[in-house]
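Since the structure comes first, as structure tokens, the remarks are kept for the end.
With one protein chain held back, the other chains of the complex are shown just where they sit.
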Amino acid sequence: MDTKIKIRNLNLYYGNFQALSDVEMDIYDNKITALIGPSGCGKSTFLRTLNRMNDLIGSVKIDGNVLLDNQNIYEKDYDVIRLRRKIGMVFQKPNPFPKSIYENIVYGPRIHGTKEKQKLDEIVETTLKEVALWDEVKDRLKKPAMGLSGGQQQRLCIARCLAVHPEIILMDEPTSALDPVATLRIESLLEELVKKYTIVIVTHNMQQAGRVSDYTSFFLNGKVLESDETDIIFSNPNNKKTEDYITGRFG
Amino acid sequence: MDTKIKIRNLNLYYGNFQALSDVEMDIYDNKITALIGPSGCGKSTFLRTLNRMNDLIGSVKIDGNVLLDNQNIYEKDYDVIRLRRKIGMVFQKPNPFPKSIYENIVYGPRIHGTKEKQKLDEIVETTLKEVALWDEVKDRLKKPAMGLSGGQQQRLCIARCLAVHPEIILMDEPTSALDPVATLRIESLLEELVKKYTIVIVTHNMQQAGRVSDYTSFFLNGKVLESDETDIIFSNPNNKKTEDYITGRFG
Amino acid sequence: GGGEEPAETNGQEEETLSGTIVIAGSTSVQPLSEELAAVFMDQYPDVTIEVQGGGSSVGVKSAADGIADIGAASREIKDSEKSLGLDEYVIAKDGIAVVVNPDSNIEDLTMEQIQKIYTGEITNWSAVGGSDANIVVVTREEGSGTRGAFIEITGVDGADGDMTTENALVQPSTGAVKQTVATTPDSIGYISLGALDDTVKGIKVEGVDVSVDNILDNSYKISRPFNYLTNGAVPEVVQAFLDFIFSVEGQEIVAQEFISVI
Amino acid sequence: MTNATETFELIVPKEKKFSKMINWKTYFFYFFIYLMATVTILVLIAIIGYILINGVLHIDWEFLTSEPSKMGKEGGIYSIIIGTLYLTLVSVVIAAPIGILAAVYFTEYAKESRWIKMIRFGTEILAGIPSIIFGLFGFTFFVIFLGFRWSILSGGLTLAMMILPTLIRATEESLKTVPRSYREGSLSLGATKWQTIIKVVLPSCLSGILTGLILGIGRAVGETAAVMLTAGSSLGVPHALTDPARTMSVHLYILASEGLSREKTFATASLLIILVLIINMIANMVTQRYIKKAKA
Partner (left out) sequence: MKAFEKAIEKLLLICAITATLSVVIITLFIFKEGVSVLKDYGIVNFIFGSKWSPTNGQYGILPLIAGSLSVTLGALVIGIPTGLACAIFLSEVAHKRSAKVLKSAVELLAGIPSVVYGFFGLAVLVPGIRQYILPMVQLINKDATTSGFSILAGAIILAIMILPTIVSISENAISSVPIEYKEASLALGANHQETITRVIVPAAKSGIISSIILGMGRAIGETMAVILITGNMPKVPGSALDSVATLTGTIAMEMGYATPEHQKALFAVGIVLFIMIVLLNIAANFTLHKLGGQTND
């Protein structure tokens, strides 16, 4: 089992507020890692350090190492654009661009230089099939993506992210805005995807974490309190607070 | 055990979309009734029919009966202002007015005609004590309420609502924006309040519903699937879907 | 002002003179009206005179509608306006100087040359003895009193009406024409004599310099009247003001910048 | 997409080429953006600088406090400052209550009916009407038809109509920033709609409304064509609503187009710019406080 990303001694500050303290974690190849913890504990912040999305926020200061394939992504000349191609991201609220379904998917490939229509068509078909959306939308590829239902939009966003061939997919509460049926579809999709991709998922839903993930990390107040195989965390946590949280004593 | 509110055959439409179908429910005096169900199932909508807050939304159409003390609040000449004095409401995000702590609490009494300074002072003190906030804020009553922490703001909002002497308090996920400590304080406050008031609370947190409520109603797609004493619902639900939801199979 | 002595005599005779006079209309007449009003109000402290601009036709219209006691117009009254039955008083005359850019070597033009320049028949200065350069014609806006007088006297106003070339720049005021001519090479324009200064070059017309004397003795031809218009019987105070204007003292004020009518 | 390292090697050389190509576009893009921003700033500096350099030295106490004579060729601009203040005040006093209340109606009461759409459309049209049309209208309606003559009243009413849309829009915008939760909080306590508006909604967006007012004042101060046709251009100090007045913009236009006095023209223009600067600064300060408060 290979370690895809190694996080060592990671600290993150929003201005003076320390949002992450001394985070250490390993993320394994072709596994699903779930991040859990009460609201505001730093899950999203942590997730966004992995593809350097926090660079966008002016007041952020980061120190520590995030090693992707043994290379520190916070190194001075590290190519952020390449990083973000390698590490795709799916957000809490489905966020398709206000363009057609087709345009949403080819956006990434186009940016990265693919121009031939035929190739683009191919990408659209493959990725939509991968997220099991092809049959539902194949007749309306040129229609606005905004016309899809929430669950379909989220799957489209996943497809859009697959279209640039990432190795890792980060997901920040990808089902929290979805209805139960859509949630179940995404969950079973995750099981498919993990065969080819490494997945990190933030979730508020304990049961979801238990169902889909291989590893789970519990965050509290910017610290990782506990990190282990999901079965162990859920059946036999080391930390009293982890147990309290998982059993719904707080959060 | 008296029934405070009887809901019979309630249907609600947002334009063409039916958000509540044939809801029937009894809300008992001096008890806490919890409303649970996945996102979008109509919990908030239902709660807001009880104090006619939905009147504000232009496209809403309601039919059915909501009997408060055996009088239908949707009757033609029913006095909405008096209704809303009788039925207080606490919202998901603490929403104090951008005024001082003092002004927040006396807002209601002033509106309803109490003018004497002494009386108002008295109200401020009693209600703040009732929500266990008095000691924390008694030296800064004239300071902006916005300066309080989230949990304090929420307790202030409860105090503000108590200041108009309601009989019933509606709470829509009152702790979802709060940290664990503040959540516990509110929960223990509920136990105090229920001695004097009837409480209806919407929550996403199964454990919270289990801990604080006497009765629980499970909503799905605008329908009440099951409604019973909390212990029964949690230990031995009638409906498979209720069970699935409570055990985190979806939602 | 030298109104010291008359002020006392008048003051003794008509101590009761008071009221408000509204004058409105031509902006060309406005400075003169203000000057006259200032002196008159000095003499009769109880009289208020408001001087409004607006333009000649505003003058005509407001006198007719009774919004103003006196309408001022810097042009002849049109036939269509005569029917309004207003009383006209020519209170002053204003010479119109033909001006060119100060760098121009033109000194003198004949009426015919001016006419041909303004109708667009002559478009190059070489045709009238200048250097080989296109003429930039500057005129006033349609309806302007100055323009009306100028085209009529120079013959630009032919059988088919106003024949001013389409290629003329149009400027909405004396000052704007002056400024344009002053800063635009090879330009020609016309402005009120009162506004003539050395930023532009006033030229001779038919060999005659533009000056008050030459206008008074009719050797310089291009001038226009300043009209005051009243509607029907006027209040005492307005009559007194009109009398004052046509008095020696009033016309002295006129003569400071314009041409007296007596 | 089978093995990570394989893809890695495949992509690197390709990507180098792309980034070169993309960089050119990107450089040009940023060059253009920076260039335009710089040009805009330079133009601003040029206009303001040119006028202030030529005019500021001619502004002195004398100029501010003495009355103009000879059409403004001589003397100061005292009566014109007074006229400007008067006219602006009148127009704001007329427009402010109507504008604010109308905005309250649109945001708090109006339902999306065809009637309301038409009324809204009317407001939009009013915002788009050129000032010269307001001038024509004010002249025929207030000055002549209603017999108000050239007066502060006619001018003020005309200007009030002109700044009404600005006020409505600004107030509406700031009303929209008031969180729904304030309204719900108040209503759930049994307050009526109007009580909610007066006691909670309006107080919490006061500075937004104030900003709108200041914008309206700016527009009133800067207007020329409409004022000239309705308030007149008489030089005297106005004492009553029925007196005519000349505002600084009108005065500047007359000075500039009649070429009466270069000095006075620049001095008046400078004063006008300084006035606008001050108005903008106040507006900015108010908005800043507003933003701070909203954040707190």
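By written order: A, B, C and D. Residues from 1 in each chain.
What we mean here is this: a contact is a pair of C-beta atoms (placed from the backbone, for glycine too) under 8 Å apart; a residue touches a chain by one contact, two chains touch by 3 or more.
If you're wondering where the values come from, they're calculated on a predicted model, not measured in any experiment.
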Among A:20, A:34, A:53 or A:73, residue touching the chain not depicted: A:53
Per the touch definition above, residue among C:104, C:179 or C:251 touching the missing chain: C:179
Contacting the left-out chain in the complete assembly, out of C:134, C:239 or C:256: C:134
Absent-chain interface as seen on subunit A, which is shown: 51, 53, 56, 58, 81-85, 88-89, 91, 93, 95-99, 107-108, 111-112, 144, 146-147, 157, 160-161, 164
Subunit C residues touching the omitted chain (full complex): 26-27, 53-58, 60-61, 75, 78, 80-81, 134, 136, 141-145, 148, 160-162, 166-172, 176, 179-180, 183-185, 187
Absent chain, residues of subunit D that touch it: 22, 25-26, 29-30, 32-37, 39-41, 43-44, 46-48, 50-51, 97-99, 101-102, 104-106, 109-110, 118-119, 121-126, 128-137, 140-141, 145, 161, 164-165, 168, 192-194, 218, 221-225, 229, 249, 252-253, 256-257, 265, 269, 272-273, 276-277, 279-280, 284
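Note that only the chains that are shown with their structure count from here on.
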Averaged-CA centre spacing for the pair subunit D and subunit A, given as whole angstrom: 47
Whole-Å separation of chain centres (CA-atom averages), subunit B against subunit C: 81
Junction residues of subunit D, two or more chains touched: none
Touching two or more other chains - residues of subunit C: none
Complex contact set, residues of subunit B against subunit A: 38-40, 176-177, 179-180, 183-184, 205-208, 247-251
Touch list for subunit C against partner subunit D, complex: 22, 24, 27, 30-31, 34-35, 38, 48, 50-54, 65, 67, 172-176, 178-179, 195
Subunit D to subunit C touching residues, read off their complex: 69-71, 73, 143-144, 147, 149-150, 228-229, 232-236, 243-244, 254, 256-260
